[in-house]
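Heads up, this is only part of the complex; the chains shown haven't been moved.
A and B are the chain letters, set down in written order, and residue numbers restart from 1 in every chain.
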Amino acid sequence: MAKTPGSLQHTPEGELRHFISIDGLDRAMLTRILDTADSFIEVGERTIKKVPLLRGRTVVNLFFEPSTRTRSTFELAAKRLSADVLNLDIGTSATSKGESLSDTLLNLRAMASDMFVIRHAASGAAHFIADAVTPDVAIINAGDGRHAHPTQAMLDMLTIRQHTGAFEGLKVAIVGDIEHSRVARSQIRALNTLGVEEVRLIAPDTLLPHKPEALGVRVFSHLEEGLRGVDVVIMLRLQRERMETALLPSEREYYKLYGLTTEKLARTAPNALVMHPGPINRGVEIESAVADGPQSVILGQVTNGIAIRMAVMSMAMSGQLAERQRESARNREGTRS
Amino acid sequence: MAKTPGSLQHTPEGELRHFISIDGLDRAMLTRILDTADSFIEVGERTIKKVPLLRGRTVVNLFFEPSTRTRSTFELAAKRLSADVLNLDIGTSATSKGESLSDTLLNLRAMASDMFVIRHAASGAAHFIADAVTPDVAIINAGDGRHAHPTQAMLDMLTIRQHTGAFEGLKVAIVGDIEHSRVARSQIRALNTLGVEEVRLIAPDTLLPHKPEALGVRVFSHLEEGLRGVDVVIMLRLQRERMETALLPSEREYYKLYGLTTEKLARTAPNALVMHPGPINRGVEIESAVADGPQSVILGQVTNGIAIRMAVMSMAMSGQLAERQRESARNREGTRS
């Protein structure tokens, strides 16, 4: 029987063991992740940017979907934790020899790997692996299909907390292609778990998920209206492929209706934060003056991305090790009695 | 004059200096490699999976044939020995600028590289390099043409010894495409050197080498007959290309005749080991129930692969260094007298 996201990601003692999705993690756990990341922010500013938390540990970056940017942030985070890192671009290797996903993973586990950072085009891939294939390897989800991209959501939460101090009372708008965005799905869940006042989705009808109300959000189809009074605006990247599939008329039309300009930004609360997961399409979903302007925290998000990844990697590794030790203690007891 | 495999791989004092093939290594040396690997098995189980034996040494993975799996095991082994690792996928780089193999290697040596791990499509490539191009760089053969894949053979020997305790009295069957397999060639030599009672080859006539008897083996063309009473069954991976060249009728036909099923496995000695170098083709050369069954040690082979690679890398490096020191001592003496 498949485990719930909560029981899968936690040890029975409540430590983080895998990091697959925001679902199943409560406010206390999300806060612990943010606090741990805060302590790593300082590491990035040091001359010697290393902590020995994963020294001698083997982290395998398993990217079934290519993503140099995300892979690089995980690689840097792992190296700053002193891990040994193996990068595998699986799209072009083992599986091309007809080996199944499970066999590839079991082989890597047999090489004494301690952690898999996984990006996969199939929703649920990371969950499946942690649940059914290699539960004793710490699994970090680096994006699975349209399902989740939880480290991206958490680095956004860290950025918001740095600038606002708390989540209570905040109104946050997410703008763009919500339907196809694993980032948005994880952000909505994280914002609601952390207790913001209101999450708004602003998008054309064709780019909204089917039952948005079930997500605990308010929906707007006009940007000006949706932005009114918000404290944080999260712009999503527009995948150009959407144009070709007739979901959207044209880039120019999209920019006119949903692009964030200086003028439209004036509708928000004063000094609202402008965020974007990157890479940005200047002049498509965001005006350059806004992306580079004083309210933009886009580059701060990138810096926070390293700290958040260091946090979930070190916490999941520590939870896995504690659980493995308890298991072998139980096994010894079982043998003795 | 080209050196023999023995004189090439040994220093005059009998230390390992290169690891090119099982040919030329005697039983004592193979046993020393297995004993050293045993000591590294424990390293893989530690929290800090590092030993400093190759610290500050530069290991270059030179893969003229792509192989993510084999390259990864060498990379992990080198990192656990604390080496600096440079991965070069030569198929797509320097040589495409028209540089000769020798020039590429001499350039890498000039960068103060200490060890080359080489995979090459040409039989004898590793031997040629150790003999004629860069004898003072430790050469590890990671597979050359149809000739040899000695680390694969040694990890198989380690696996057999772990489970049986000794080689004396064992009957071992190798099943499948012997003719095109560098793995099989190295296995046969290693098994005979280590003193098993009998090595059997089981294959259709089209996939047998020309004079199999010269290898010190018994040949069977029926799987059921060949498996009778054996203690170890080593299945080989079937290269799908063989079908296309009319050497074999079809995958289905091959599976019927040479696929290892639960039923056929019953012919062996009780609890015979089932081995496979991976990646496995489920339902082509092996039934899933057998690959995942209690007699399968396939994932154990993978774990042992790291330990064997750590063993030959550290032994060859140590022999090279000892030899270089003796040489410079001799040179100083020569200058003085």
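We take it that contacts are C-beta pairs under 8 Å (C-beta built on N, C-alpha and C of every residue); 3 or more make two chains touch, one makes a residue touch a chain.
What you see is a predicted model, and the numbers here were worked out from it, not measured in a lab.
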Homomeric assembly size (copies in this file), of which only 2 appear in place: 3
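Keep in mind that, in the parts below, only the chains that are shown with their structure count from here on.
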Centroid spacing, where centroids are CA-atom means, of subunit A and subunit B in whole angstrom: 41
Complex contact set, residues of subunit A against subunit B: 55-58, 84, 86, 88, 93-94, 97-100, 103-104, 106-112, 321
Of all residues in subunit B, those that touch subunit A in their complex: 44-50, 66, 68-69, 72-73, 75-76, 79-80, 240, 278-282, 299-300, 302-303, 305-306
